[in-house]
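Every protein chain of the complex appears in place save one, which is left out.
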Amino acid sequence: MQEVSLRNVGHSIPKIDGLSIAMGKPAYTEDLAMPQALVLKILRSPHAFAKIISIDTSKAELVEGVECILTYKDVPKERFTLAGQSYPEPSPYDRLILENVVRYVGDEVAIIAAVDEKTALKAMKLINVEYEVLEPVLDFEKAIGHPSVVHFEEDLTCNFDIGLHKEQNIVSSHEQAVGDVEKVLKDCEFIVEDVYYPQAQAHAMMETYRSFTYQDHMGRLVVVSSTQVPFHIKRQLARALQIPAAKIRVIKPRIGGGFGGKQTGAGDVFAALVTLRTGKPAMIIYDRQETFSCTTSRHAMRIKVRLGADADGFIRAIDLEVLSDTGAYGEHASTVLSCVGEYTLPLYNKTKAVRIRGNAVYTNKMPAGAFRGYGATQGTFALESAVNKLAERLAIDPTEIRLKNISQKGETFLTGHGVQLGSTALDRCIKKGREMVGWKEKFPRQTMSGAKIRGVGMAITMQGSGIANIGTASAEIRLTDDGNFALLIGATDMGTGCDTILSQMAAEVLEVPLDKIYVSAGDTDTSPFDPGSYASSTTYLAGTAVIKAAEELKGKILAQGAKFLGVSKEDVIFEELSVRRIGGEGEISLAKIAEQTILGMGNLQLAAMATHGSQISPPPYVAGFAEVEVDVETGKVDLIDYVAVVDCGTMINPNLARIQAEGGIVQGIGMALFEEVRYSNLGKMETNTFMQYKIPCRQDVGNVRIAFEESYEPSGPFGAKSIGEVVANTPSPAIVNAVYNAVGVQVHHLPVTPEKVFLEMLKQQ
Amino acid sequence: MFTVLDMAQPDKLEEAFEILAKRKNNTILGGCAFLKMSKKRIGTGIDLSRLNLDYIREDNGFIAIGAMATLRDLETNALSRDAFGGILSQSVRNIIGVQFRNGVTVGASVYSRYGFSDLLTALLVLDTEVELYNGGRMPLQDFLQKPYEKDILVQLRIEKSQRSAAFSSFRKSASDFAVLNVAVSSLDHQWTIAVGARPGRAVIAETASRALSQGHLSAEELEAAAKIAADELSFGTNTRGTAGYRKALCQVLVKRGIMEVLQCKSN
Partner (left out) sequence: MQIELIVNDKSVTWDIEKDEFLADTLRAHGFLSVKKACDTSCCGLCTVWMDGKPVLSCSILSMRAHGKKITTIEGVAQAAEEFAHILTAEGAEQCGFCSPGFIMNVLAMKNELDNPTEDEIIHYLTGNLCRCTGYMGQLRAVKTYLGVA
C-alpha cells in the first residue's frame, strides 16, 4: 500500500460513540438488563483451601423470593477454563462451575438467585457449609514441592503439553534457549545478575464485571456481558454448561474498561446457569470487593536476570529465570510465562545466546490472568532494571547502551524464527525522549533545596501486534439499501475506540465520509468471528481485515457502476459518492447503485467479507523516561515528569493513540509507585477496596507527556502496528531507575513505597 | 450490608436525644459515607439536618462549628480558612474529593474519633472545645479520652487567638489515608504538638511540647523536641506503614512543623 494523502486515517476524529457514553446514555450491561431479572449473589469461601464436607441450603430456600440456590451438586462435571483464548486453549481445564473443593478465599461455593439483592443476601446467610480446612499454599516461592497439592483432581486436562506437573503445583514449565548462554556468559567481560519481583496488580476498571442473561424466543441463551471476548465466552459457556454452542448468543454492549481483566470470564457462567435452570432472566453484578478479590490480577513473579556484555558494551547474553504465581486456577499461566521472554529478548540484538526458563505455579490465592502487557510488563521491569545496572557497571550512559544494542530494521532475532523486523523507530524514540526530559542536564541527579533530590531514569520496551499464526479477525461490509455502509466486526471496543478507527479505515478505502458508515459489533450471532480485543490485535489484524473487505467491496461497486453506465470497470472511477466515467459523460450515484441493486429487480446486495491472520507480530516500541523527586528524610517519591515516546507505526487516530498511551503509562505509574495486591497470612486479600488498593488519582501522576515517532510497518494497515499494551511497560523500570539515580536505592520488589526507600537509605548510612 | 429500619428528622435537640437514648441501635446519621461501608443494623437513624447545625460562625471570641457543617464547609469557609494559618482547611482538603467532603460532617468526624482522622490532629493543637447535648462542654482532649457514651455532638468551639499553626499529613498517595499526620502550634511561647494516624487516635506529645516551650528554639532544640515526640508516643503497624517507619516519620514531620510555625511567625 502506498502512502497517499488520507482523509480519515491519521485524523483525530472523536469516537463515534463518545458523546453518547460521555453523556450517560444507557449503553452498558446493567443499563440494558430487564428490571425483573433475578439478582444473583455468590456465597464464597472464607478459607484459602478446603473441602466442602456438607452444604445445607434448605433454610435459605424457604426465604420468600428466592428462586434457586445451586451448589456443586447442581453443575456439569466437565472441567473448563475461563481464559479467553482461541481454541484449543493453552490453559488447563482445571475448573468446574462449582466444586466441592475451594482453592482460594473467595472461590465460589453457592449461587443464590432471588427477586432482589436483599432477599439473596438474606438467603445467603442461611446457607450452612461445613468445611474441612486444608493447609494452603500461599507463598509462591514455596509452591513447588509443597506438601499441599492445589489441584489433586484426576480429571484436570490440557489441550497442549504446557509442562503441567500438578502434583508439584507446577501448572506450566517453559524453556526457550538459542545459543549456549552459559558459555557466552563465561566469555563476557561484564556480567550483571539480579532478581526482581514485579507484584500482582489489579485491573481496577471502573465498570465491575457483570453479565445479564435470558432465553430468547427460540429458547436460546442470550448473554449480555461486559467482556473483551464474546466469541470465547460463547465457547466457554458451551463447554461449562454442556450445551451446544449454537444455543448461545453473546452480546457485548459498551463496556467500562477491561485492561485484559475481561479477557477472562467471570460471572457469565453463573448467570447463564441460573437462566437455564429457571428459564428466567438473571443478572450478576460483581461488587467492587468481588472484582478485586474474586476475579484475576496480573501475575506476580520472581525474575532472575543474568546479562553479559563485552568490553565494547555489546550485550552478548541474556538469561531469564522466571517463577510466576498463577494462583488457584491456571488461566493464561503458560502464555503469560512465555511472553516474559517473547517480548523482551528481541529488544537487544547483538546477543549471541539468549534463554528463558521458568515455571508458573499454583497457589491458594486469587487466580492471575491476562493484564495489559501480559508478561512483557514483568519481563521489561526485570530486564530493563538489569540493563540499567549494566550501563552503570560499564560507565555508559543508559540511553547510549540501548542505542548501541537495539534491533534494527531488517534484522532477524535469535528467538524470531527468521522473521525480519519490518519497522522500528526505537532509536528516534530514545533520542527524542532524552531530549524532551532534559536527560543531558539531569542525568543522573540534581540536588534541590530542602531535603529533596531529583533523579532521572529510563527504560525501553516492545510488545507484539496480535498473536502470530493464531490471531485472526474478520470483517464484513455491506452496501445498504439507503446507500450507506454497514461495517460488521467482531472486534470488541472497550473504550479504546476500535469501532471508530476501523470505521476510519473503511471510510478511507471506500472513499466515503465517516458518517456513511455504521458499525455493528460484538454480537456472536451477527458479527464475523474475532477472538476479541486482546494481545494488541485489533488495529493490526481487524484493521487489515477491514481494508481487505473494503477494497473488495469498492471493486464490486465500481464494477456495478460501470455496468449501469454500460462501460467496462477500467473506465470508471469513484468520486464524490458516485461512480463516474473517466474523462467522459455519465455517472451514477452510490445511492442509486444501492437502490437499483438491492431493491426491486436488482437481486444483488453488494457486500464483502474478509479474514486476516498474520504470520508475524510486528513490535511497537516505547522509550520511557522518568524524573522523580525523592525526599531524603522520608523516602517519599514524587513523580515530576514522565516522557514516553511511542513507535506504533502509523497513528490511525492520533488523539486516541495519545489517550491510550497516557492511560497505559499512568497504569504503569500505579504499578511502579502505589499498587499492590496484598494478602493476609491466612490468604485473605487485604486490598479489596479503592480505599486499600490505591490506583493513581489525579494528583499522583505528575506530568505525563507523550510523543510519537512514527514508523511504517509494511505488514500493517496503513503502516500501523499496535499501541494498547506496549505503553504499560516502561514506568516500573524507569521510575525504579530514577529513584536509584537520585538516592542510590535499588528497589527489587515493586511497588516503590516511601518506607522501602527510607529503610534502604537508612541502611546505606 | 448496612440497614436502617426507621428514620427520624427531629426539629429539636431534645427530641433527637430522646430518640437516640430510646434504643441501643438508634444512631445519629452524619454524612453516611463511612456508615454505609459498615454492616451496622440501625434501628432509627436520626438525621440532624433540621436543627440548623450547619454553621461556621464567630461566637464571642470563638469559632463555632456546627455538627452538620461539612468538611467542605470547613475547607472553604472564610472564617475557618483564615484562622490559625489555615490548618483547619488544610487538614481536610485532601480527604478523598470535593463530593465526599460535601457529604461528610464535622460532627460525625469528631464524634467517631477515627484513628486516621486528619481533622482531629489539627483540632488538638488549637483551643478546641466539644459541646455535647448531654455531656456539656469539655476540652477536645478530654472528649477523646472519655469512654464512648451515647450523646449528640452539637458543635465545636475554637477559641480565637493569634496562635500560629502548621499541619502536615504524610500520604503514600494523594487521596489515601495518612500514614501519619502532625500538627504544631504556638501561642505566647507555649507550643503544642499533636500526632495522629499513628495509626491510633491523635494525641498530644506532651513532653516534647513542654520541652519546646521551655527552650530557646535553637536548631538543636528543635531536633531534640522532634526526637522526644517520636520517643514519647507509641506507634503501631498497619498496611500503610510499620511502627518503626512511623516513628521515624514523626521526628521529621514534627521538626518540619515547628519550622513552619516559626516561619509563619517571622513573616
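Should a chain be cited, it is by its letter among A and B, assigned in written order, with residues numbered from 1 in that chain.
We take it that contacts are C-beta pairs under 8 Å (C-beta built on N, C-alpha and C of every residue); 3 or more make two chains touch, one makes a residue touch a chain.
All figures in this text were calculated on a predicted structure; none of them were measured in a lab.
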Left-out chain, listing which of the shown chains it touches: A, B
Which residue of A:A271, A:V387 or A:V666 touches the chain not shown here: A:V666
Sole contact to the chain not displayed, among A:I21, A:V63, A:M609 or A:M761: A:I21
Option from A:F190, A:F314, A:F690 or A:Y712 whose C-beta touches the chain left out: A:F690
Interface with the unshown chain - residue positions in chain A: 12, 14-15, 17-28, 31, 203-208, 254-257, 259, 287-289, 494-497, 653, 655-656, 658-659, 662-667, 689-691, 695-699, 701, 703-704
Chain not shown, touching residues in chain B: 2-7, 29, 31-34, 36-37, 42, 45, 47, 49, 72, 93-94, 96-100, 102-103, 174-175
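As a working rule, only the chains that are shown with their structure count from here on.
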CA centroid of chain A to CA centroid of chain B, Å: 44
Interface residues, chain B side, partner chain A - complex: 1, 170, 172-177, 179, 239, 241-242, 245, 248-249, 252-253
Contact footprint of chain B on chain A as seen in their complex: 118, 121, 633-634, 636, 673-674, 678, 686-687, 691-692, 694, 696-700, 753-755, 758-759, 762
